[in-house]
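Missing here is one protein chain; the remaining ones are kept as they sit in the complex.
Presenting chain A:
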Amino acid sequence: MSSSQDDTATSGASQPAASAGAALSLHRQLTEIWKTGPGWQRLAAVNHSVLGIRFMVTALVFFGIGGVLGMLTRVQLATPMATFMEPGTYNQVFTMHGSIMLFLFAIPMLEGIAVYLTPKILGTRDFAFPRLTAYGYWCYLFGGTILTVSLLAGVAPDSGWFMYTPLSSNVYTPGINADVWLLGVTFVEISALTLAVEIVVSILTMRAPGMSLDRMPIFGWYMLVTALMMILAFPPLILGSILLESERAFGLPFFDPTRGGDPLLWQHLFWLFGHPDVYIIFLPMAGLLSTMIPVLAGTVLVGYRAIVVAIIGLAFASFGIWVHHMFTVGIPHLALAFFSTGSAIVAVPTAVQIFAWLATLAQGKPRWNVPMLYVFGFFSTFVMGGLTGVMLAIVPFDWQAHDTYFVVAHFHYVIAGSVAFPLFGALYYWLPLLTGRVAVYRLSVPAFWLIFVGFNMTFFLMHLVGLLGMPRRIYTYPDVESWTWLNLLSSVGGFIMTIGFALAVIDLLAQIRFGRRVRRDPWKAATLEWAMPIPPAPYGFASLPHVETRADRLAVGEIAPALARGEGYLGFTRHGWQETLGVHMTTGAPEQLIVLPRATYLPLWTALATAAAVLSMLAKLYWLTALMAAVTIALFVFAARMAGFDRDYGRMPVGRGVSLPVHTEVVHPPAWWALVFTLVADATLFTSLVFGLLFLWISAPNWPPNGVPDTDLALALAAMAALGISALFARAALRALVGRRTPRLWMGLATLALLAAIGLAVVLIAGIVPHPSAHALGATAAALLTFVVVHAGIGLLFLLTATLRLASGHASPRRAIDLRLARLWIDYTAITGAVAIGLVLALPALVTMLGMRP
């Protein structure tokens, strides 16, 4: 979005006016700027309210699809020796039930909630990267569609939602079923990762002025911790999927035990993601509860600081306990005891939250209404799931219960019950915000009780059938009396629950259509999302508040009219800009004027190109994949080329007597922090890869390989040197630009150095012994060097973008973000590249040390 109107910086600002007429005129001006167009232009939407609702509605549709699949399994299991489904069909159905519920419902739903609510609760007008939100949405929709269509075509993934290899390898699953999962889910994961970065950066840099971190409503903390966990948890799974897909497609044996790989490596990578994922799903729901419960009890949250500490502790702990999914794979018992203790200790931060909620209810005057009913539903299911969780953390018991219906019961209590109940409670609580209508409560109560009774009937009985020895993932069972009636009752319960959910959805739709209109906050809440007319206008706040206390105890009724009259920050329009404020990370002092991009079809086109790359990969048309990947990259560069402004503005008034620089002219705009957190994710992926190499070296069968790697030392050192030199040139280029000299020569030299590094790394890959398809050692060396090539290649793209933007006047000594980003990326590439190439050089020594293998 290049806006180069020639007005002077200040003349566009109108004085705040106090009359209602002024509020209406401000509303019209802002709406004109922020609105999403009608008809086809809806596809160009980048507004967080629009996209947040799309995420949530799409997630609910997938919840319906996943629910139907779950019901199909209950039909099949209702009676012994049923012939309703073939085993092959059943395998697809249960695999897709799990995959859809976790990847296409739970995570996108929490993203939708984050996108819709977070900016409103934090008192800002939108997220930092609206086009990225839109791209993330389209990737999710297309990835989810690919998975769903594969189900209709009968080629859906069928190896279980955690895709254990070798079952999911091309030897035992030769069709495209597993490829659909690996590519489709990775597609959705990458969208989730981009959103996680956006959530973190937005929470840290875009809040209402004055909202220091310790004044942030607790919901902000929950979302911040969740998104940080996503940044650290998704990379191991993305790496695992890339490695498994390259084993399937190109024969690189990372997990094949006959060629030096190890199927357990997949399990470690999967559960390194999979366990934190449980908390990634749960924490936002706990955030909703911590926001709703005080309001429903008419009081403030008890133990704000204790909860913040608890969720940070929970986040740390959740990364240290993934092995409790692997108690039966043959890991030494004392090692298991460590993970067992860690898993049990997770009960502490969880109990802190539970008792903080109880204390909050105790301090207030809780009202029994529909959201509170769901809070009750949550309490009972979550406590039950937590208790069975502690049982499963006890190693000997897990040896019996692992992979039985006891586990199925447990995780449905913790991630179905503990998501569905808070979620539906939250839908009832926040629907007035979305629609401007309050509920009629005719169907709500019976719907809740049907869900509650049905849920417990379905899943409680599964504990018993599991203890009676019924394994999960069997498509039928002989007529063992004790299993038969329990399964039948579970299935009946499932249908009761489904009817309950259907009624709840009808009830919510009825509320959207027929609810009584309200204009403002129906709950007497005290957070900023209610300090706006409901349903919210596309710009959210007509002006931004200044926060002087903790932002979950605000007098919303007084703030809202003043904000609508434009008495806060940015209560005016200028240049047709979508403006909001950037603040200091911890203190919340206003630091920059952020101008956001307007509606554009670019995210849609980019996501379509990405989807085409994924589909061509599925069709094994790799030349087309390369082409479509290139188109995707070109669209990203194209989008970056137009971002920001082609002139300097200096400081601009933002209201309340404050003047701030535009985000293009500060050293660390949101884009800088986005790259920082992207690199954190990338470093996690790199660390996982190094962990993979060391894991294979320590524990994989069929080591050492026949050939000993003999990397050309001179070439390897030259590649490291080229990376280091390119980093120096990139720094010189930045210094030149900031010092008002031309950086072009330095940028050219940096480009040449990166090209040299890529060339050297490619030569090294070609010379790897043993051949990458012959042994996992060679495959891992190839993966490390490919990592270097890809990162150097992305470094070239940063330099290309900077060159284009210099040429078009978008970069200047004051607008030097492009070269700052390039410098940061190339520094990172040089460091990880040195580690990667160093490891490849160290491989011969590692192999000779194999005698020391435990």
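Keep this in mind: a contact is a pair of C-beta atoms (placed from the backbone, for glycine too) under 8 Å apart; a residue touches a chain by one contact, two chains touch by 3 or more; residues count from 1.
One rule holds for everything that comes next: contacts and distances are computed from a predicted model.
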Omitted chain (choose from "Phenol 2-monooxygenase", "Ribose transport system permease protein", "ABC transporter domain-containing protein" or "Cytochrome aa3 subunit 2") - UniProt protein name: "Cytochrome aa3 subunit 2"
Of A:A564, A:A611 or A:A700, the one touching the omitted chain in the full complex: A:A700
Which residue of A:Q41, A:T328, A:T549 or A:T848 touches the chain not shown here: A:T328
Contact residue for the chain not shown (choose from A:F84, A:F355, A:W672 or A:F695): A:F355
Contacting the left-out chain in the complete assembly, out of A:D403, A:E558 or A:D710: A:D403
From A:I242, A:L468 or A:V676, residue that would touch the chain that is not displayed: A:L468
Sole residue of A:P366, A:P533 or A:P561 that reaches the chain not shown, by the stated touch rule: A:P366
Absent chain, residues of chain A that touch it: 87-88, 91, 159-160, 164, 166-167, 171-172, 257-258, 262-264, 302-303, 306, 310, 328-330, 333, 336-337, 340-341, 344-345, 347-349, 351-356, 358-366, 368, 376, 379-380, 383-384, 387-388, 390-391, 394-404, 456, 460-461, 463-464, 467-477, 480-483, 700-702
